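All protein chains of the complex are present and in place, except for one that has been dropped.
Showing chain A:
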Amino acid sequence: MSLRIVVAVKYVPDATGDRHFADDLTTDRDAVDGLLSELDEYAVEQALQIAEAADDAEITVLTVGPADAKDALRKALSMGADKAVHVEDDALHGTDVMGTSLVLAKAIEHAGFDLVVTGMASTDGTAGVVPALLAERLGIPQVTLLSEVAVSGGKVTGRRDGDAASEQVEASLPALVSVTDQSGEARYPSFKGIMAAKKKPVEALDLSDLGIDAADVGLAGAWTAVQEAAARPARSAGTIVKDEGEGGKQLAAFLAEHKFI
């Protein structure tokens, strides 16, 4: 039986651009171009590796976002995913992690799945809680923050690296895993993959297709609210250590104080 993998990905503003908040304190998506969140590329890569190791697997890549979010799906399809689901609805504007996880869960159930793969966080909001929320909503085990992952015998196994120890973890399918940026470099979309992606199906869904009440999502349905946003203050001058025989010690103290070592 085919292993059904769903990868949830996010379309985020390009971090190298000049990012802004809009007047309603949501992300100003018109200000800069967007792209597939780099942390989600790792999720796509791990899904591809799991699929390549399986006899038979199918990868669905899923996103919730505006029309341009199709670019993120296209990128994942050109890397090698088989098909895509795009949930787009004007009522989703301003949705927080609670609403996002609700929509993702419904869309994942709609697509059908044995394994859900996500990144460790988005590169814009960086809340990092959607994987856990999603697993709860789907009622399946979650093994998060993996730097290695494999599937065999109806189980997903992996390694989670902590500060003091590495854990080997496993869960029975169906399950959700999130992978870190240590899980292995994502492949480049090949030219054949890019051409093939044009022909892969992208299913478009809105909230009514998923049976979701618009009041549960969007800015109004959000459990959290951004009260205020201010640009990060300009970087101030660094600290200059003058070496008078104690330079090394001072450097070490500086690094320790800022928890670099």
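Just so we're on the same page, a residue touches a chain if its C-beta (ideal position, glycine included) is under 8 Å from a C-beta of that chain, and two chains touch if they have at least 3 such contacts; residues count from 1.
Convention: contacts and distances are computed from a predicted model.
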"Glutaryl-CoA dehydrogenase", "Cation:proton antiporter", "ATP phosphoribosyltransferase regulatory subunit" or "PASTA domain-containing protein" - which is the UniProt name of the missing chain: "Glutaryl-CoA dehydrogenase"
Contacting the left-out chain in the complete assembly, out of A:A53, A:A127 or A:M195: A:M195
Touching residues (missing chain, whole complex) on chain A: 14, 16-18, 30-33, 71, 74-75, 78, 187-192, 194-195, 197-198
